[in-house]
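The complex is shown incomplete by one protein chain, all other protein chains being positioned as in the whole.
Moving on, here comes chain A:
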Amino acid sequence: MSNPPSCRNMEYLIGIQGPDFVLVAADNVAASSIIQMKHDYDKMFKLSDKILLLCVGEAGDTVQFAEYIQKNVQLYKMRNGYELSPAAAANFTRKNLADYLRSRTPYHVNLLLAGYDETDGPGLYYMDYLSALAKAPFAAHGYGAFLTLSILDRYYRPDLTREEAVDLLKKCLEELNKRFIMNLPSFTVRLIDKDGIHDMEKLPVGPK
């Protein structure tokens, strides 16, 4: 039972960049046609100590592509002794996606890359399946993005604290719970700052 193209957008990714951190969240549903096969599926891939790649899209492409990027970033570190910066990793990812785009096996994946750099600070990169790359203060993927981008527009400020960012995230997820047709019961939330990647409490948005 292969998923039709419209099914690819049912997943949700969101990222919010603060002055010295990036907050990212992804839903936990792995679906096949109309069935939720898994409720605790992790869509984030750790590229390095301070870079996360969030990947959604076509069923097999996500894992294949994300793991390919992950292993290559780690190989770079092994060969050169130092890690790729988030900007470099984002551009590397974009180049690979673009190369495959006009091949026989394009990868249909939508990505958010979030990282913290010592010199540049936090960075959030939005990338879509046509390998368009944009550095953005906040970003979202999936049908859920239609519902939440305006909330982010209204309440986002560049100098958000961590608590405010989490509150903003909760607002977005509440709106999803209220208006989005798919049931997305829980979200994995992670925060990246100068100390690395921190797992935060999963956000199950309960009924109001």
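The rule is simple: a residue touches a chain if its C-beta (ideal position, glycine included) is under 8 Å from a C-beta of that chain, and two chains touch if they have at least 3 such contacts; residues count from 1.
One rule holds in what follows: contacts and distances are computed from a predicted model.
Colleague: Report the protein name recorded by UniProt for the chain absent from the figure; options are "Myotubularin", "Odorant receptor", "Proteasome subunit beta type-11-like" or "histidine kinase".
Modeller: Answer from the UniProt record of the missing subunit chain: "Proteasome subunit beta type-11-like".
Colleague: Taking the full complex into account, find the residue in A:Asp20, A:Asp40 or A:Asp99 that is in contact with the omitted chain.
Modeller: Per the contact definition at the top, the residue touching the missing chain is A:Asp40.
Colleague: Please give every residue of chain A in contact with the chain that is not shown.
Modeller: The list for chain A reads 1-7, 10, 30, 32-35, 37-38, 40-41, 58-61, 63-64, 102, 104-106, 143, 181-182.
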